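See below for the structure under consideration.
In this view, the complex is presented without one of its protein chains, the others remaining in place.
Lettered A, B and C in written order, each chain numbered from 1.
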Amino acid sequence: MNLDLIADITTAILVSFGCFLGIIGGLGMHRLGDFYSRLHAVGITDTLCSFLILSGLAFQAGLTLVTVKLILVFLFLFFTSPTASFSLANNAWNWGLKPENLPVELAESYEGDDS
Amino acid sequence: MADNLILRVMSKALIPVIILFALYVQFHGDYSPGGGFQAGVIFSSAILLYVMVFGLDAAAKVLPDKALIFTASFGVLLYAGTGVVSLFLGGQYLNYSLLANTAMAGQHIGIIVIELGVGLTVASVMLLIFFTFARRTRVE
Amino acid sequence: MNILLTGAAIAIMFTMLLALIRALMGPTVFDRVLAVNMFGTKAVLLVAVFAFISGRPDVLDIALLYSLLNFVGVVAALRLVQRGKEYAQKKLEEDAQ
Partner (left out) sequence: MKLTASLSLFLSALWLLLSGHYDILLISMGVASVLFTIYMSHRMKIIDDEGHPIHLKGQFFKFWFILSGKIFTSNIDVALRILGVKPIQPQLIKLKLDQDSDLSKVIYANAITLTPGSASLHIEDGYLFVHTISREGAEELLNGDMAKLIPKGITGENQ
């Protein structure tokens, strides 16, 4: 009984914090200026947000095969999402999309390096 | 895209996992969501990833068209054959209960064989359609 | 506990809505694919939460599957974009000749 209560409270804290981070990530999709900055907002929802929600659910499941499946979901997300992000960014780069809002001195030095 | 370093290394690790997951879905149709059709589609998505990373020619070597046509028709044959076998055993078409000594065991064997047939056909027909379209739109 | 999980599902759906708006607005095609990628990740989490709300852990298989297919989908979409660019360039060269 007591143990159940502790597990419930842990789940509540983890899941609500995870959802909060998820909404921040969603807001970031709109607040950040250009495509390359938005990659970081997706980074939030892919890592800590999903970790918090899935581990919160794992506290509900206890030590069963369900927890193993939750861990597998997390591992798949954890390995595929940086790869997907990288190939997206790399495609955009090869396409010729330039980052915006760079500081002036850095943008100049970058132009110099590129040529 | 084969020169894309990160994609190459990660898909080398992921493709076996996707194939195993497809087979898991195939054989656990009676315990969890899934079955032959879904398994076939997941399997073909693994091959799709292989095509996109390593190219169409490498995939054509792994799964030649002739083998795909063979498995596509073999799956249909497996499905129809199970029905005909139950017909010969004195039941209706696709009446699995007669396939083994008890009705339960017969049902079990019947559904597994049928799902295997569906999975084989779906996977190979999906891939055949994909290969046909991919070859047609290739930029020389 | 179900109330909390329902709240979590609503929060996740709100995030999906934000991603969907970005996918519809996105100035470049890459913004759209990025938003769809985020939508997919959120869908995986939504399915996982739904499995616990409805008390059917079997549904987690779908979450597993979706997390794998999301990756394949993004790679396929990018391949299409790349193809489109190659095709457009070829067309331009042909027109120039």
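Simple rule for what comes next: a residue touches a chain if its C-beta (ideal position, glycine included) is under 8 Å from a C-beta of that chain, and two chains touch if they have at least 3 such contacts.
On a predicted model such as this, the values are computed, not experimentally measured, just so you know.
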Shown chains touched by the chain that is not drawn here: A, B
Where the unshown chain meets chain B, residue by residue: 5-6, 8-13, 15-17, 19-21, 23-24, 26-28, 31, 50, 54, 58, 62, 108
Footprint left on chain A by the chain that the document does not show: 21, 24-25, 27-28, 31-34, 36-37, 39-41, 43-44, 47-48, 65, 68-69, 72, 78, 81-83, 85-86, 89-90, 92-94, 99-103, 106-107, 110, 113
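What we mean here is this: only the chains that are shown with their structure count from here on.
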Centroid distance [mean C-alpha coordinates] between chain B and chain A, Å: 33
Distance between chain centroids, defined by C-alpha means - chain A, chain C (Å): 13
Separation of chain B from chain C, taking each centre as the mean of its C-alpha atoms, in whole Å: 25
Numbers and ranges of chain C residues touching at least 2 other chains: 61, 64, 68, 71, 75, 82
Per-residue multi-chain contacts in chain A, two or more chains: 76, 80, 83, 87
Partner chain C, residues of chain B touching it in the complex: 1, 7, 14, 17-18, 21, 25, 31-34, 42, 45, 48-49, 52-53, 137, 139
Contact footprint of chain A on chain B as seen in their complex: 4, 6-7, 10, 13-14, 17
Partner chain C, residues of chain A touching it in the complex: 8, 11-12, 15-16, 18-20, 22-23, 25-27, 29-30, 35, 38-39, 41-42, 45-46, 49-50, 53-54, 57, 60-61, 66, 69-70, 72-73, 76-77, 80-81, 83-85, 87-88, 91-92, 95, 97
